[in-house]
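Structure in structure tokens, see below.
Omission of a single protein chain aside, the complex is shown with its protein chains in their original locations.
Chain naming follows the written order as A, B and C, and within any one chain the residues start at number 1.
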Amino acid sequence: MLEELKEKVFRANLDLVKHNLVIFTWGNVSGIDREKGLVVIKPSGVSYDNMKASDMVVVDLNTGKVVEGDLNPSSDTPTHLVLYRAFPEIGGIVHTHSTYATAWAQAGKDIPNIGTTHADYFHDCIPCTGDMTADQMAEYEKETGVVIVNRFKDINYVHTPGVLVKNHGPFSWGKDADEAVYNSVVMEQVAKMAFVAFSVNPETTMNPLLIEKHFNRKHGPNAYYGQKKK
Amino acid sequence: MLEELKEKVFRANLDLVKHNLVIFTWGNVSGIDREKGLVVIKPSGVSYDNMKASDMVVVDLNTGKVVEGDLNPSSDTPTHLVLYRAFPEIGGIVHTHSTYATAWAQAGKDIPNIGTTHADYFHDCIPCTGDMTADQMAEYEKETGVVIVNRFKDINYVHTPGVLVKNHGPFSWGKDADEAVYNSVVMEQVAKMAFVAFSVNPETTMNPLLIEKHFNRKHGPNAYYGQKKK
Amino acid sequence: MLEELKEKVFRANLDLVKHNLVIFTWGNVSGIDREKGLVVIKPSGVSYDNMKASDMVVVDLNTGKVVEGDLNPSSDTPTHLVLYRAFPEIGGIVHTHSTYATAWAQAGKDIPNIGTTHADYFHDCIPCTGDMTADQMAEYEKETGVVIVNRFKDINYVHTPGVLVKNHGPFSWGKDADEAVYNSVVMEQVAKMAFVAFSVNPETTMNPLLIEKHFNRKHGPNAYYGQKKK
Partner (left out) sequence: MLEELKEKVFRANLDLVKHNLVIFTWGNVSGIDREKGLVVIKPSGVSYDNMKASDMVVVDLNTGKVVEGDLNPSSDTPTHLVLYRAFPEIGGIVHTHSTYATAWAQAGKDIPNIGTTHADYFHDCIPCTGDMTADQMAEYEKETGVVIVNRFKDINYVHTPGVLVKNHGPFSWGKDADEAVYNSVVMEQVAKMAFVAFSVNPETTMNPLLIEKHFNRKHGPNAYYGQKKK
């Protein structure tokens, strides 16, 4: 069932290790088959060393029930499901505890858009969610998704494909699992550069026109970066 | 004698190198056989490159005397023994000079619990010990154990399996040598992220409810992370 | 056409990966044949993993038109061309988003010359350009070259072979592509050390005489570093 997607999600999980975004079991990638309404996700607490494509767990988008797989799905599965339901254009989601992005999440701060590396992939600041209420913690993983979605009320989730969950860490997404991994690498790099930049100059800012320029070089109808023919 | 434990402790020592927690001879791992009252520990000042499982030294838990082995045990052995005696549930201990955890120890500061990465494995702050008196320095390694144990008077050592010895570096522990190594990796990662987070926002804190939530996802009767059946 | 230069530029692009200055497609190297008035440059948005020497694109120095190659040239090509036209002694140009140099660019600050590592290769501060006007952004990549050239009105581009483009990242150059790569490595290293040095001592400076001494050890008629006979 969904062998191709399982393989893709499996490989995307291993890419997190390759890009030094996770140690031990501290991350997970999922991918969705929108037609079937099924999500493929990493099993919970399984080491990347021993994991096989067939260990990926298939979960129903709407009920959250395991449809196929002997292992428990990632404990963060309810967060992924809320995001897939709220953000119809995304096909893959990544969660890591990558060092610098997680540090910004622990700082409880949005990462301001102060560089073209950031603007090339994320239009706005990389937003940080607010505190959860005690009530929300009763359904912690589901509500993690809810606070993310709320934070994007006035932010376009396609143009800013990632978020910091306060005191926790980054989630990113994309049109598929690979793009979500790519965006998680960008977030970590952007978080590291912003840490250094604000240490050097706490008052630094970027001209909003430059953000538009760089974002539109790579996105939208007038994009001209890369090899895609217009 | 204790061949299996020697092999385990030997491999755990090498894991410190693999995880970039030690250079040269700057670290040691021990494991205990509680039934026999014997501790297996790395020899002192021996390079990881040439070390063999048979070089591990067997020491009596109560007397501290070498029971087997041609080499001197780690100079930190008296610290390990004090901890094994005071903390009956631990089976392995690790000491390193890993960069960021050691830097916090040199700063003389507890690492506040400001992130779920921390709360997943350490319930409280990672505490830093106080200064030793001149008298204590006469039996330095033993008294290092004593100041650690004193620091845990009001902290549960099972739920917070590590400490910073002021101006020195981290010790961690666990149910066996492997878990102690795991926790030493977590401490280093947590120390690095906290350094960055406080640089970005010196005032950051975490909601105590979130600490409970994350700690209990992985520990205690209602844990639901990973593949262990409840 | 220009097979040797293509090979050289191709290898210089791969050297950026080897020196950890780029991830994904975030960098480009070009080289020039001054006699023919032709520039060889990396194609836009192509991964370093699959790139071949024959993928390098040949562009006319004056018109900017592609003379040979099936792929689009780097989107930064107009910047390279402006620099080649304004700086007649350079034979190679590098652009990266290397972490620390980019962070200084995002901070919008010149990197002051506070060390001999810096002075050995860059006589002045590593200058940061100013903000672009809205008008300039209409021809963004060309104008990026213009703001760089303007910044060098009072700086000798041979003696200070690199610049930070504000909020964007570093460009460096040299007598050929290899030297431009070398200088990009130096810039990144200098940027990292300056970040740490100013964190330790925000007021630090260097005696201008020491700058002259070190720069002239390696450059000019009385250079005595290395193996070149005088």
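What we mean here is this: contacts are C-beta pairs under 8 Å (C-beta built on N, C-alpha and C of every residue); 3 or more make two chains touch, one makes a residue touch a chain.
Just so we're clear, the structure is a prediction, and the values are computed from it rather than from any experiment.
*Asks:* Which shown chains does the chain we cannot see touch?
*Replies:* Looking at the entire complex, the absent chain's contacts are B, C.
*Asks:* Tell me which residue among B:Val66, B:Ala86 or B:Ala107 touches the hidden chain in the full complex.
*Replies:* B:Ala107
*Asks:* Which residue among C:Gly92, C:Gly115, C:Pro161 or C:Gly174 touches the omitted chain?
*Replies:* Once the missing chain is taken into account, the touching residue is C:Gly115.
*Asks:* Which listed residue, B:Tyr84, B:Tyr182, B:Phe198 or B:Phe215, touches the chain dropped from view?
*Replies:* Of all options in B:Tyr84, B:Tyr182, B:Phe198 or B:Phe215, contact with the hidden chain holds for B:Phe198.
*Asks:* Could I get the residues of chain C that touch the absent chain, sorted low to high?
*Replies:* Looking at chain C, the ones touching the missing chain are residues 114-117, 182, 185, 189, 192-201, 204, 206-207, 209-210, 213, 217, 224-227.
*Asks:* Footprint of the hidden chain on chain B, which residues?
*Replies:* Spelled out for chain B, the touching residues are 23-26, 43-46, 71-72, 75, 97, 99-100, 102-109, 131-132, 134, 137, 140, 167-169, 195, 198-199.
Criterion: only the chains that are shown with their structure count from here on.
*Asks:* Using mean CA coordinates as chain centres, what's the chain A-chain B distance in Å?
*Replies:* 33
*Asks:* List the centre-to-centre spacing of chain B and chain C in whole Å, with centres computed as mean CA coordinates.
*Replies:* Spacing between the chain centres: roughly 46 Å.
*Asks:* Mind pulling the residue numbers of chain C that touch at least two other chains?
*Replies:* Residue numbers touching two or more other chains: none in chain C.
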